[in-house]
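Got a structure for you, questions after.
What follows is part of the complex, with its chains left where they were.
Each chain gets a letter, A and B, in the order it is written, and its residues are counted from 1.
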C-alpha cells in the first residue's frame, strides 16, 4: 500500500498502518483527492486481516486545517453542485467521517499542532486521540458564514452540546489541555508513540469482531442517525452555495480580505 | 425602547441592548408581566438590524429566583388553568426560553448572585453566561413538590444528564466555580463586562445570519423537540394543580411554613 499516493504518506507495520496527511503546502487541507485516497487505503486494509490498527497523523505543527478553500472557490466558477454535490465534497466528507466511527479496526489520531474545521471532524470520529501539548483545536467556519455542520454531530458526541456550540460560535481555539478536559482528546503527551504503544498493548487483546461490535453498538446508543447526517450534508451544500459565503471565500483567496473588514 | 417597563430596565447601546430584570422587591421572581415585557423587547430588537447583542442581567446579589409564588398562589384562587394555562404561565415561560436559544442575536447572561429554579432556565438558554464568583445556582422546585420541568431539557443540554438530575434531586446550590466546571457558566469573572467586551470583539465578526444559522442548526443536533417542550409544560401544569403542591405553596406564603415542617 505504501508510497503511491498524492496526498497521503502510508506506512505499513506488522499489524498496523499509519496514514499521514501530506499536503503541507496547503496546510494539510482536505480536498477531494485526499478523501478518495483515504477511502482507498481504508478499503485495502479491510482485505488484510492482520491490519488491526489505523493511525491517522498530520504534519509537525499542523494536523489538518479543514476543507480546501481553493477547491471550494474553484467550484464556484462552475455550478456549485459540481464540487460540493452528492458523493463528492460534503457527501464524501460525511461518509468518510461516519466510516471511521464504524471501521472494524482501532482508529487512533495523533495530533501535533493545529486541527481546524473539517480537521476536527477527523479527530472527533477517531476512537482514540493523542495530542502533543502544543496542539490547538478550532472551528473557524462561522467567520466565513459557514457552519461546522458535518463536524457537529460527532463533536457533540465526544464533548457534549455546550462545548461544541461554544467552539462554533466563538471560533476561538482551545488548547490541548482544554481539549483533553472536554474529551475531544483522550491523552496529551510529548511522546504520542509511547502512549500509542501502551494503548495497543491493551486493545490488541480484543478480537477484530469485538472492535467492530463495540463501534456499531455504540452508534445505536446515541442520537446520530442517517437522517441527521443527511441534514448535515444538505446544510453544508446550502451554505456553500450562498452568494455571501462565496464572496467571503473568493475575497479571501484573491485579495486576502476578511469578511469583517470594512464593516 | 428604554425606560418604559414595569419589570425590566432596558438600556440601548450602539449595537447591543441590555435587559435588566428589575423586580428587586420580589427577589427578581418571574411573573407574567416580566415574560410579556421580555418578549416585547425581543420583538422590538428584531426590527433593528443594528442590534446584534442582547445582554440579560439581574440585580446585584440576585439574578432571578424563578417563577413568582405569589402569582401561582393567587392563581389557585381561580381555576388553575387561568394563570398556568396555554400561552400564559408555563407555556409562556417555555416559549420564552426556547426563543432565547433561537434568537438571531447573541444572548449573553451576566449573573451576579443567586439564580434559582426558573432563573436557571434563562441561564441555560443563553448562548453565553458570565458569572461573578459569588454567584450560586440552585433548583429548589422539588422541595415544594414541583419539578424544574421546563428548565430540565435546556439544562441537560448544557451540563449533561447527571448534573441536572443531581441539582434537581438534592436541591442544593452549586457555586459559580462548580457551575463553570459543569458548563452551566462559560466564564467566571469579577468583572463580567470586561469578559463581555473580549467575547464581543470576536463574535461581532459573525454575520447575524450566521448566528441565526448556528443556533437553529444546533437545535437539530440535539434531542430537544417540540414534543418534549409540550411535555414540560404539561408536567408543570399538572404539578401546579396538585392539591399538595398548592397547600405547600400557600402555607409558605401565608404562614412561612415549609412542607417538611412537622414531618
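Keep this in mind: a residue touches a chain if its C-beta (ideal position, glycine included) is under 8 Å from a C-beta of that chain, and two chains touch if they have at least 3 such contacts.
Keep in mind the model is a prediction, meaning the values are calculated, not measured.
The complex is built from one repeated protein sequence; 2 chains are visible, and the structure file as a whole lists 3 copies.
The rule is short, and it goes like this: only the chains that are shown with their structure count from here on.
When the CA atoms of chain A are superposed on those of chain B, the rotation angle is 120 degrees to the nearest 5. In whole angstrom, the spacing between the mean C-alpha positions of chain A and chain B is 36. Put simply, chain B touches chain A in their complex at residues 106, 127-128, 157-160, 183, 186, 199, 202-207, 209-211, 213-214, 217-218, 220-223.
Those residues of chain A lying in contact with chain B across their complex are 142-143, 145, 147, 149, 152-153, 156, 160-166, 168-172, 223, 228, 231, 235, 239, 244, 258-260.
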